[in-house]
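Take a look at this one; I'll ask things after.
Entry: subunit A
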Amino acid sequence: MPEIRVDETRCKGCELCVTACNLKCIAMSETFSVTGYYPAKLAKLECCTGCGLCAQICPDLAIEVWK
Partner candidate 1 sequence: MAEKILMKGNEALAEGAVRAGCRFFAGYPITPQNEVPEYMSWRMPEVGGSFIQAESEVAAINMLYGASATGIRTMTSSSSPGISLKQEGISYCAGADLPIFFANVVRGGPGLGNIAAGQGDYFQSTRGGGHGDYYTIVMAPNCVEEMGNFPRRCYELAEKYRVPAMVLADAILGQMMEPVEFDFEPVDPKTLKAHDWALGIAAGRERRIVRSYDLREGKLELLNLERMERYRKIQEKEALHENRQTDDAKLVVAAYGTSSRIAAGAVKMARDKGMKVGLFRPITLWPFPTKALATIAEHVKNFLVVEMSMGQFVEDVRLAVCGTARVDLYARPAGVPSADEVFTEIEKVYQGIR
Partner candidate 2 sequence: MKLINKKPSSLVDKPMRYCPGCGHGIVHRLIAEIMDELDIREHTVGVAPVGCAVFADEYFNCDMIQGPHGRGPAIATGIKRSKPECIVFSYQGDGDLASIGMAETVHSAARSENITIIFINNAIYGMTGGQMAPTTLLGQTSSTCPAGRSVAVNGYPIKVCEMLAQLEGARYLERTSVSTAPGVIKTKKAIKKAFQNQIDCVGFSMVEVLSTCPTNWGMTPVQGARFVDEKMTPIYPLGVFRSPEQ
């Protein structure tokens, strides 16, 4: 099943990936990362199609797309 993996050390919690995801599978964590942001996470594992739009908009190269 396709999935995204967010590098919490790079993610700055800008939420652009959340808006980019047409299927609304990304949400923000409720806990701080080591860099002090609420990083993005794949909230609904089963809905990710691996389209990669979230990674396209990510300014921090924090999202890996696996398919």
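The candidate set was assembled so that all candidates are chains of the complex that A comes from, given by their letters.
Throughout what follows, a contact is a pair of C-beta atoms (placed from the backbone, for glycine too) under 8 Å apart; a residue touches a chain by one contact, two chains touch by 3 or more; residues count from 1.
In this text the structure is predicted, and so the values were computed from the model without any measurement.
Asker: Pick the one that touches subunit A in this complex: which of 1 or 2 is it?
Answerer: Result: candidate 2 touches subunit A.
Asker: Once bound in the complex, which stretches of subunit A touch candidate 2?
Answerer: 2-3, 9-10, 12-16, 18-20, 37, 50, 52-61, 63-67
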